[in-house]
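Structure first, commentary second.
With one protein chain held back, the other chains of the complex are shown just where they sit.
Take a look at subunit A:
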Amino acid sequence: MFLKQYIKDVWGAMKSLATGMKRTGYYFTHHKEIITEQYPDNRDTLVLPERFKGEVVMIHDENNEHACTGCTACELACPNATIKIITKFDVDAETGKKKKAIDTFVYHLELCTMCNLCVEACPTGAIKMAQTFEHSVFDRSQLTKTLNKPGSKIREGVE
């Protein structure tokens, strides 16, 4: 009785091992079905989807103009104080009136959680999410960025 059970157990174990090994054998002979991506080597062909949230950037057109009015809606929407808007007053050349405008858009990439709330909050669509990734740098201070490009100004007609 004992011997019979013993042989039955061994046979059952061999069979279940063979079932599992069949899968291994299958992939060994069908290596087209293996979908491993060779990540650092495939950088050239790697395309991230357009909605991928990699970092916040400000959209500038070819005349180095943007749509940011300095309204600070994005700063208020951000849950972890990633954005700091520093404003200044521009003097209109024709009328001589003072007008509030953006001086510096400070963005702390090291604090950003890519939640997209700032982009949603912006009334003029001045900022968007870029598809960049691999943000590692040697010095933490490099992660604090100014999003408006030097010399850029607000586009005509954006209120």
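Criterion: a contact is a pair of C-beta atoms (placed from the backbone, for glycine too) under 8 Å apart; a residue touches a chain by one contact, two chains touch by 3 or more; residues count from 1.
Keep in mind that, in the parts below, contacts and distances are computed from a predicted model.
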item	value
Chain left out of the displayed complex - its UniProt protein name, from "CRISPR-associated autoregulator Cst2", "NADH-quinone oxidoreductase subunit D", "Outer membrane lipoprotein carrier protein LolA" or "Raffinose/stachyose/melibiose transport system permease protein"	"NADH-quinone oxidoreductase subunit D"
Residue in contact with the excluded chain [from A:22, A:43 or A:97]	A:22
Which residue of A:3, A:35 or A:91 touches the chain not shown here	A:35
Residue ranges of subunit A at the interface with the undisplayed chain	12-13, 16-17, 19-20, 22-24, 35, 48-49, 51-53, 77, 79, 113-117, 120-121, 129
